[in-house]
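Below you'll find the structure I mean.
Removed from the display is one protein chain of the complex; every other protein chain stays in position.
On to subunit A.
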Amino acid sequence: MTVESTAARKPRRSSGTKRAAAGASTRKSADSAAAAAQSAEPQLVQLLTPEGERVENAQNAEFLPYVSDITAEDLRGLYRDMVLTRRFDGEATALQRQGELGLWASLLGQEAAQIGSGRALREDDYVFPTYREHGVAWCRDVDPTNLLGMFRGVNHGGWDPTVNNFHLYTIVIGSQTLHATGYAMGVAKDGADSAVIAYFGDGASSQGDVNEAFTFSAVYNAPVVFFCQNNQWAISEPTERQMRVPLYQRAAGFGFPGVRVDGNDVLACLAVTRWALERARRGDGPTLVEAFTYRMGAHTTSDDPTRYRRDEERAAWEAKDPIERLKAHLLASGDADEEFFAALEAESEQLGKRVREVVRAMPDPDTMAIFENVYADGHALVDEERAQFAAYLASFEEGH
């Protein structure tokens, strides 16, 4: 069923009263059409069921070869990445509750989407994240404690993006998809076979910038993968408030493929992202990957999901937990033993301890940092204000 086919959307010309009534019925029908479109969920690309069983079917056949090289050790590595990322995330949430961070955007529930896609990347690929890609940052070897500076309020991004090819977190929703597209246009101009990946959420897909990024990347055949983590909620607004057709289908309108992958299946995310990256490297242009997942916690520590969503919904998604399903698989297949899990638990404890220590020891920046790096080439007004403020501060010293 397509939205366009619903008869109720046709405008009706009649008396005022009838028009009002028709308007109301149109709205109602539009909502139900949207709900229908959403509920008619297309099959996900899935390689690992929630119970931890490997599956092969028509839906995933194209993507299976992209993980045929994955060994038991690789699987344990993916599991470790997810566990440590979750631990880091949980630690950061706790630190926010303890007043050590001003805000935290938790990725709880989205570990598979981030680790699967992050581990698909090559060193020379370039990542444009939102503010929630802590798992992708982990895959890029960005020290996780560096991610906390902006949330503690000591900087706006605590790492050099060129070192790990991992750009700074972008707060303005969807802006980075255009940066990724421009960067990818540059990669193509350089004749390099690197790829670029842009992360964003279901809410961001409503933004003009994301749609302009789709347009530009298609027109210039830019080697970029748009990796949308559809976590079902944009703060309190469900996906029905963002779109009336399944998100991945939008790509077709821009002239490139879109795929919906089980975002809680790390193996499927790895396979589909590798496939999309290969398309980019080959010169086949952009791809939209919609990782169908769920944000288990709040949007940020500032909101309260109990005000806008039901407990049953969360419970249903808990049964699809990305970490638990890989653990079930590792145990059933014998690819990991209790010793492995125990060692990982110990490593996890160590990471948590380090994160706590580093955050608490994080110094406030020097006051005069306000004036640093405003301009690369300098600016007379900044120089003047810096000198004035330094003199003002110095006047207190002289008073003693």
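Annotations
What we mean here is this: contacts are C-beta pairs under 8 Å (C-beta built on N, C-alpha and C of every residue); 3 or more make two chains touch, one makes a residue touch a chain; residues count from 1.
The rule is simple: contacts and distances are computed from a predicted model.
Going by its UniProt record, the hidden chain of the complex is named "Alpha-ketoacid dehydrogenase subunit beta" among "Fumarate hydratase", "Alpha-ketoacid dehydrogenase subunit beta", "Nitrite reductase large subunit NirB" or "Putative aldouronate transport system permease protein".
Considering A:58, A:361 or A:381, the position touching the chain not shown turns out to be A:381 (whole complex). Contact with the chain that does not appear here is found for just one residue of A:115, A:139 or A:184, A:184. From the options A:55, A:72, A:172 or A:235, the residue with contact to the chain not on display is A:172.
Summarising the interface, subunit A meets the missing chain with residues 155-158, 160-162, 167-168, 170, 172, 175, 177-187, 189-190, 208-209, 212-213, 215-216, 219, 372-377, 379-382, 384.
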